[in-house]
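What follows is a structure written as structure tokens; I'll ask about it next.
Shown here: the complex without one of its protein chains, the others still in place.
Take a look at subunit A:
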Amino acid sequence: MDVLTKFTFVIACWAVIFITVADCSNDPSEMSGDSARKLPSVVIPVSQTSTLGSFYSLSLSSLFPEDLNEYCIELLSIYRQRYVTYANCLVTYARPVKICQNCYTDFNSLEDIYKNISSDHPGPGNVSCHDSLMRSDRLMLLYALFNQLDEIWRSAACKQCLTKEQEALSNDTVYFMATLNQSLSCFEQYQKNHSELCKDCKASYKKLKALYGRMDKNQTLCIDLEDAMNITQQLWSKNFSCLLPREETVPVIAVSSFMLFLPIIFYLSSFLHSEQKKRKLIHPKRAKSSNSLMNIQDKFN
């Protein structure tokens, strides 16, 4: 029996993952044409069969006496939809990273339903879906799936870019994006002449950098802003090569060699002018016999 249950969930798992991928691939706007064309061909057979009804018939649910009640099935289905939407959103905005700006509503709804399932509130008919959906097997798939996505959300630090309730972008974020756009538009303006660009866009770029530094200190940065800043920095330093010139090598070398010269003077002068420390030898009292013995040996040497 146990094996069968596991099997069911493995199937379910596969299905969910494939749906995720498949659904993402159906949104070609952000995908490069190449991969968009390849992916469906792999996935389509599964996604065709994976409607809700069909995988229940596959798993021979009628054999189990304690079947899931309607309410839980409904929750599960909502979970599936929201999960798919959110995962879809994540992959869509993976590069360049814009997940925090675009996926927070999806994440919120997913979190809602997850909390709903995991809460012990009995629904209609006095059933708690927490145990039946989440904890009835070793895999604990719903938990694991959510946990992973939650982990991604946390490590992206998206909360820091959003308002308290995660309903909208915070003012800081909006302001940063505006500043960023200023810089980028400046870059675009001088696309042709890099030396001009380095000079004329410096002000706006510096403003952006200062703002970024401030936000870094206040911990109001999330992955979106970091990534955007990173790309901008690379544009500035690598593409336009607006590096600082290394032009004062001579004074640095001069000062360094002066400093290195000082100890030589110090040691020479202390060697020449300082009185050498002398030790006064003391002759210990020894027995007569031992003295003569020493002399003999010393003589020999």
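Brief remarks on what is shown
FYI, contacts are C-beta pairs under 8 Å (C-beta built on N, C-alpha and C of every residue); 3 or more make two chains touch, one makes a residue touch a chain; residues count from 1.
Criterion: contacts and distances are computed from a predicted model.
Of the candidates "tRNA (Adenine(58)-N(1))-methyltransferase non-catalytic subunit TRM6", "Protein YIF1", "Phosphatidylinositol N-acetylglucosaminyltransferase subunit gpi15" or "Chloride channel protein", the chain left out of this view carries the UniProt protein name "Chloride channel protein". The residue touching the chain not shown here, chosen from A:Arg95, A:Lys164 or A:Lys278, is A:Lys278.
Contact residues of subunit A toward the unshown chain are 209, 229-230, 233-234, 236-238, 243-244, 246-249, 251-256, 259-260, 262-263, 266-267, 270-274, 276-287, 289-290, 293-301.
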